[in-house]
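Not every chain of the complex is shown here; the ones you see sit where they belong.
Think of it as A and B in the order they're written, each chain with its own count starting at 1.
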């Protein structure tokens, strides 16, 4: 103590939430607090064997959509990628350089591909693709574990949609079904039904044997389901609020992020025009609780009350939706002071 | 740091939330961080004298129920008991043994008895009995402090129901009323009115001079009030999300629990059948915030929005209610990663 600078890793950990990450991996509990324990966690995950009930002899019986619905197909591959947390190198809110420059680390992300896993649609990024559907549709997600370095099973587990246990995408020890253990190089097709109670914005994420570590690394994305025929807003944004701590990144300090990026200038810049119908979904994806605030804007919560800064927890969604009427450059941020000061902020520009 | 194992108590405390427990006991502040300070806290609690206004000369004037209602009587005794946090010895989610076997500790629990404190109705367990009533009823709770070892006053403080200050069940220094200080061996009868705004599921818990420590030890239970004549669901479950930290248990590490148990295989196994009306109440009972997620299921929040993982705080309730339509074995868990990986998970089996 005593010094106010970032002189010691320990002091920063305490203040910015970069403490050790606790993971239970195939029943082995590992406290990740540095590169050695990170390797140990991955080694433990690589040792987890395929559960008996999780054989991949998948005879896909196509689940039919409800009348008027469609089978909407996605091709998604999980793989590691070097990503930068602060590619803008500056904290534009406070007008200063971010120490560490781009702050790259090895992320683990879902990447959307063209049919048959032919080509990448986009560059590697966090989060994975937004899966969109209407009530009555079936989301058909062809998933491939494309990673060769970490040698461990991963999955896709969705919130909000309906699925039978085969498509839960969760490792559950001896109770695991096929979709809950996709080893490196393997593929699996999930079928998720969009029922009337699926309307909303939801996360999906890894739920394999090393899910906490791999979710912290970036294996998450969003699902947005609307009523059949509902108007799509003019702008739809999804912002995942999460931390990238030193145990996961190997970097000197923790970053409080939106979508894998920290600090205005690197986090997503939201844009809209006056008169547009704007929708922003904020979703928690770490072990912290957050709030979501957009300067200059208010909206209704599901009960109809006016809010501008609601609380949300891990894998919970809050949605801001409004007709834009206030031009300018605005900050959006989590209002937990220790989060906003460690990067959880960005720009929203209304032209 | 450096090691990824559970080799040191310190490292685990940091990761699993097992830090010291701060208690204010009769104005004495004790930071409980081990057996010695635990004894010190109990000794401080034993020194708290009966406040002047808390004489037990209780002339019970029966509070009459509203027309159509009844006086519903319970007999409940508080006592210590050796309970196991992981009686199943295995983490079935991750298919591994839990270190420490059954992990027993000295809990403090409410036990339901037959009229006149004649016999125990059930074995000692956490939480205490679910008190149920309809609007218009008066809950009449005959309470006895049956513990002889800890030599300190305890109480029952309810949420959700209406009561006059005598039946608040809270120690308040010189402002304490009779129901706020029930010494070892003493009895007191609480009368709690179920008014129209009592509809819902609520916690009750100790609010005596050592309430934080004793609530952490297990002195809590639930109250469920329904509109008069309302249909009772086919299944009603109450899950208290709370931590059992080393200062309280004397064990090597913290456990993140549902109902005093940690890890699927030891936590309550919820069961139902397709077509049944199922209701699950999740209630916070520690200093953390939690979310409650059931795989494969969604429900409406009070505003009518669809959710599957709402946030809740200490002594706050969130309720999942749905007609079961999805057979299989499902995980339920808190979605705070550091909680679910330290035991806060269980099975829900739909036949």
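We take it that a residue touches a chain if its C-beta (ideal position, glycine included) is under 8 Å from a C-beta of that chain, and two chains touch if they have at least 3 such contacts.
It should be emphasised that the depicted structure is a prediction, and the values quoted were computed from it without experimental measurement.
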{"item": "Oligomeric copy total, full assembly; chains in place: 2", "value": "3"}
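The definition used in the following text is that only the chains that are shown with their structure count from here on.
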{"item": "Where subunit A and subunit B are represented by their mean Cα positions, the distance between them in whole Å", "value": "33"}
{"item": "Touching residues on subunit A, where the partner in the complex is subunit B", "value": "19-34, 36-38, 40-41, 51, 157, 159-160, 162-165, 168, 170-175, 195, 197-200, 202, 209, 212, 215-216, 286-287, 289, 301-304, 311-316"}
{"item": "Contact set on subunit B toward subunit A in their complex", "value": "1-6, 11-12, 14-16, 91-97, 289-291, 293, 295-296, 298-311, 326, 328-331, 335-342"}
